[in-house]
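This report concerns only the one structure given below.
A single protein chain has been omitted from the complex, and every remaining protein chain is retained in its original position.
As written, the chain order gives the labels A and B, with residue 1 at the start of each chain.
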Amino acid sequence: MTENKIDMAAMVVDDPVVEEVKVDISREETIVARVTERFPYLLGTLTIQRPGRIISNPLQREHFEEVLAYLISEQSFYTFHLVIGVDDGDDLGFIYAISNQDKIVFLLKERAPKADPRIRSLCDIFPNALWHERELVDLFGAVLEGLPPGPTYPLPDNWPAGNYPMRKEWNPAYFDNKTMTYNPPAPKNTEGGAE
Amino acid sequence: MDINSTLIAVFLFPGLLFLCAYATTLEFVDRHVYARLQNRQGPPWYQPIADFLKLMGKEVIIPAGADKTMYKLLPLVSFAAVATAFLCVPVFGPAVKAFNGDLIVVLYLLTIPTACFYLAGWYSTSIYATIGSVRALTQLFSYEVPLFMALLAPAMLAGSWSITEISAYYTANPLYVLFNLPALVVALLAVQGKLERVPFDLPEAETELAGGTFVEYSGRYYAMFRMTVDCELVVLSALIAAIFVPLSFDIWWMEVLCFFISTLLIVFVLTFIRATMPRVRIDQMVRFCWIYLTPLAMAQIILNLFLRGVVG
Partner (left out) sequence: MAEKITIPIGPQHPSLKEPACFTITMEGEKVVNAVVGLGYNHRGLEKACESRTYIQDLYIIERVCGICSHAHSTAFCQSLEYLAGVEIPQRAAFIRTLVAELERLHSHLLWLGVGAHEIGFDTLFMYTWRDREKVLDLLATLCGNRVNYGINTPGGCRRDLNDEEIAMIRKAMNELEEQVKYYTELALNDTILAARLSGIGKLSHDDALRLGAVGPVSRASGVPDDVRAIDPYAAYGIVPFKVITDDHCDVFGRAVVRVLEMQESIKMIRFCLDNLPSGEIAAKFPRRIPAGEVFTRVEAPRGEDTHYVRSNGTDKPDRVRVRAATEANWHAVRHMIEGDMLADVPIIIAAIDPCYSCTDRSFVVKDPLTGKDKQMDWGALRQYGIDWYRKERGVDPSRIPLPGKRFY
């Protein structure tokens, strides 16, 4: 875990009062140890970035779901903060921030191919995931299985279908907000033209 | 009274013209005192008149679903009712049209505007207006009983249903007014409900109903409603002054001064109540009226009947 120490040294503020406080990451280490014990394929992929932050590597859907279920039921990660959608080139990434009573935030990542970005909705477990997941649908074009029906959010009702503005290949310069159409120039000019 | 002086009394003084002029003045006083209590500068004296004239010049938009006749008629009816009621209230001495039982007539005429507000909200078919009008009616059933009882209790002690005679009775026996103090408190609080002012402005409730009953009203019809409410303030404050202030003078300017001072004081108290309280909920309003105001007014009536027996 040398990598962790370097990271923590970077975050310690140059201040006499703070330096007296020993940086204690034993709770985080316990969680990481338990999770890796249960799921050996996670070995070496969990990073303790700094006190209160555990970050995983992107997982495939089936792995993600079992790790999440374990974290909720066995490690009492009851609080859902948000889900962050990211564009990883050919894949879409989803970063779920959940935390437990000790306020340790676990950034659990999921990955789904852009061609078929199908993931499970967490609305039944965390009711407050609703708006965040609607956002994934509108902005990234993710397909959330089990998301309750409802209005589009945050894009307007007359937004053209198939336009996912947070994907890297989508360029706002080509969008005409008068006619609500997306007119990319000839494919050779755009990076996302391959699709 | 010949026809000319009657016309003057009805339309100019102390009738319609004076009523409207004094209504705008009282609105100015109300708004200015309210503003000063809130640490604001407040509007200039001509602001209510300017507001009225501006509204008169604005375009009238009648909702498609609304009943056009009722929409146009209701402001006029409510204004006419208030203006008529004013003729029976003593201003600078006896009222224009004083007769035995005019107190009851005034109180009933003053119920007409509230009924009009209810109908106005109902006929304008907006959802906000409908809820506001239902609230107006619910509120009416709550404050009307204590208000009537609070104003009739002094009449019982005086042994007359004529406002002018009640006033004369208390001028002769000024100390008896002290017995009526609970009724005065009840009347002042109930009047807040009648005029739909904070804490009982539920039918309008800007932040909940976006204006409530009047939400669909615009232009001169809305101006008429505004003027009705202002005139109601004049009539009610003059009525309360006539019944509860035991002062009457032979010198005319003393009389005038007395009228202005007492009505202004009443308006000041009403404004003070408005400035220091948040709006209550409809259930709290109904509960307050029936649990506190009505029994208090009832006790006042019993007390006055008893006193009536004692003093004869």
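FYI, a residue touches a chain if its C-beta (ideal position, glycine included) is under 8 Å from a C-beta of that chain, and two chains touch if they have at least 3 such contacts.
This one's a predicted model, so the numbers in the text were calculated from it and none came from an experiment.
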item: Listed residues B:T6, B:Q38, B:N100 or B:N173, member touching the removed chain; value: B:Q38
item: Candidate in contact with the missing chain, chosen from B:L202, B:A223, B:L236 or B:I266; value: B:L202
item: Hidden partner chain, residues of chain B it touches; value: 37-41, 127-128, 130-131, 134, 198-199, 201-202, 205-208, 210-211, 275-284
item: Chain A residues that touch the omitted chain in the full complex; value: 10-11, 13-15, 17-18, 21, 49-50, 52-53, 55, 78-82, 84-87, 95, 97, 103, 105, 107, 126-128, 130-132, 151-156, 165-166, 168, 170, 172
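As a working rule, only the chains that are shown with their structure count from here on.
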item: Inter-chain centre distance, chain A versus chain B - centres from mean C-alpha coordinates, in Å; value: 63
